[in-house]
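I have placed the structure first, in the form of structure tokens, so that the comments after it can refer back to it.
Missing here: one protein chain of the complex. Every other protein chain is in place.
By letter and in written order, the chains are A and B; residue numbering begins at 1 in each of them.
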Amino acid sequence: MIGLSHYLVVSTLLFALGLYGVLTRRNAVAILMGIELMLNAANVNFVAFTKFVDPTFVRGHVAALVVITLAACEAVVGLALVINAYRHLETVNVDQVDLMKG
Amino acid sequence: MARLAWLIPLFPLVSYGVLAFRGRQLGERAPYVAIGAMALSFLLAWAVFLEQVGGASPFVWRAAWAVGGDRVITVGYTVDPLSSITVAMITLVGGLIFVYSVGYMRGDPYYGRFFAFLSLFCAGMLTMVLANSFLLMLIGWEVIGLCSYLLIGFYFRRQAANMAQMKAFLTTRVGDTLMLVGIMAVFWQFGTVDYHTVFEAVRERAREASAVVRLGAWEVPWATLTALLIFGGPIGKSGQFPLHVWLPDAMEGPTPVSALIHAATMVAAGVYLVGRAYPLFFFTPHHEALAAVAWVGTLTALVAALIAVAQDDIKRILAYSTISQLGFMMAGLGVLGYTAGLFHLLTHAFFKALLFLAAGSVIHAVHTNNIKEMGGLWRSMPVTFWTFLAGFLALAGVFPFSGFWSKDEILLEAYHHNPAVYTLLTAAAFLTALYMSRLVAYAFFGRYRGPQHPEPDPWLPEDYARAGLHHFPGHGHHGGHEPHESPPVMTVPLVVLAAFALAAGFVGIPGTGPEGGSWIHHFLKFEGFKEAGIHAPSFSWLLALRSLGVAVAGIAVAWVVYGLRWVASEQIRAWVGPLYPFLRNRMYIDAAYAWVFVRGGLGLAAALRWVDVHVVDGLVNLVGWVTVLVSRLHRLFDTYVVDGLVNLVGWSTRGLGLVLRPLQTGRAYNYILVAAAGVAVLVVVSLWRL
Partner (left out) sequence: MNAEALAFYALAAMVLVGGVLVVQSRNLVHAAVSLVPTLLGVAGLYVLLHAEFVTAIQILIYVGAITVLILFVILLTEGATGLRVRQRNEQVPLALLVCGGLAVLLLGVLGRVPWGPPAGPMPPYNPGAVGRSLLMPYVLAFEVASLVILASLVGAIVIARREK
């Protein structure tokens, strides 16, 4: 029988993969993809908890929907930033975008 | 309709906003805004009122305003027979006075401001009446107090007006402070200031043994204490003894203001509040709070009527008359005459507004306030004379004018519930007829005694002179030509009010309501009476004839002395000896207050000044010396110790920064890695603690 912990294992692994992508990729677009993986992992958690712990008011679904919405916003703004950065700095590699360094 | 009642105060408020910001530009057109707003309020108020007459159930709307824990302060409005009839009266009288003011104030350089203040006043008054809680009521209450202050001092360059406005504000403040404490007491007791909730709770608690509050050696039932504190507000606002002194002085304001604020509405606010908070007064042990109200009212009615007999200023006589009639209302409420007191409030508003407006018309024509400088005006000012006469007959209590019905109700209740009050009120009713007849005899009969060579008003400021006025409207001295009738814009409101002064009492005729009672008894009734087994006494011909006889006797005595002059008034003065100067000087109450509070205040200030100069200044100088000494020491400490520490911190920070700088790569993914590692550490820590 597939239980809550099965889903949690999948989401944990997906989260770790996403985090790995964020940490190791140089390309900003690839980093964004890693972030999307992490958000999906969180969503799987939300929806799984809804089914197994708190089904009455489907609160987890609401949270997942809000997260998807915000993910879309984040992707739009993030990609706009990538385009802008590419236009100005001629690169999308984040290790070359180190204007934060003091 | 009742759902729209919140709009009633809003129209005048909008008018105030418009006039406050655009009044100067509007100039002569300013009244249209104010009157238009009042007309809208009037229509809505009467629609609401007639709906209540038609038997609609009371309507309360409230919303949470401030929430503190489980205590909620609500804001809202309440539409019931009492508030609807009062609102109807206010909008009617107010609207007529607005129209009258168009003529009375014409040419005043601050025309727009005048109507702005009047509009704000009406907004406050209507809010106060429609409020659903003590707090909102208090807001309206304070707004009308402010407007009263502003309008008494409307001729702000007159010193007398400035003194009067301060006196009014400070005197009523005494009562208002007590009332504020009373409202706090209510909140403390019930956790709410909502009328309905409080009154229900009061009724519930009345059945239990009454809790007591210890005041030193006394044990006072809290209910009585709260009711009496609340009553402080009405004592101040409604000019009850001993805080009545401000009201005669308030006549420094323009006459329409006297009519609207200081006769018909604001001073009646206190009576209204007692009526509104009646359960608070009624459900006290042995109704003792009501007994206090009754005695304060009776005393006020008698004292003010006595003083009025010896005054010469037409507006002052009317002012004392107002105080006296407010005393009647309070006494009526106090002797369990809930309907009687409030009924008198309504009829009084009509005829007293009428009297003031007619007096204003007289003053407009003769330019003096002194009744001894008038005379014979019935010939030259017929409309004013006949309407004034209607108001006079209503006030004196002559059948069938409105004052007869309402005053008779009060006397009837007093006769049944408190005979001593009845006796004193009858004496006051006699005096009422007497002083009003004296006023009419002096002002309208005999020959004209006006001055032939007027003096210019010494306080007349330049802007009034530029506006072509040689006196304050209604205040200057003026002669040269015979008095003439006022323009229609002033006389038409007089006629309308006269009709109401005559007819408003008819709702109190026995038999106009169900079960042989009067309509007003049916419409305005206090539910608590039925529970307590108290029945309104039925109409008595004997008492009605007696009060009519008293009124006629008063008129007759005055007519003999002042009209026919069979007995010279100087002779009566000689007979009564020191009584006349005593009454003429307002029983020395004002003088006593001036001596105790004003001189006392000044004396205290002088004493404090001495303390300031000799003690406080000395101390201050000492402190200064010590401070200088200490700060010298401080400087040394600063230079060597504090600065040293600061420099040390600076150097060490810089050194640390040099060490840590390589860690700041400026690359986001490095930081994220550290953050993720931190999360892992946190997981480990929490596992370890699990």
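The criterion applied here is as follows: a residue touches a chain if its C-beta (ideal position, glycine included) is under 8 Å from a C-beta of that chain, and two chains touch if they have at least 3 such contacts.
Bear in mind the structure is a predicted one, so any value in this text is a computation, not a measurement.
Undergrad: Touching the hidden chain in the full complex, which residues of subunit B are there? Just list them.
TA: Here the touching residues of subunit B are 669-670, 673, 676-677, 679-680, 683-684, 687, 690.
Undergrad: Taking the full complex into account, what residues of subunit A touch the chain not shown?
TA: 1-10, 12-21, 23-27, 29-30, 32-34, 36-37, 40, 43-44, 47-48, 50-59, 61-62, 64-66, 68-77, 79-84, 86-87, 92-93, 95
As a convention for this text, only the chains that are shown with their structure count from here on.
Undergrad: What part of subunit A is in contact with subunit B in the complex they form?
TA: 19, 22-24, 31, 94-95, 98-102
Undergrad: If we count contacts the way the header does, which residues on subunit B are in touch with subunit A in the complex?
TA: 661, 664-669, 672-673, 676
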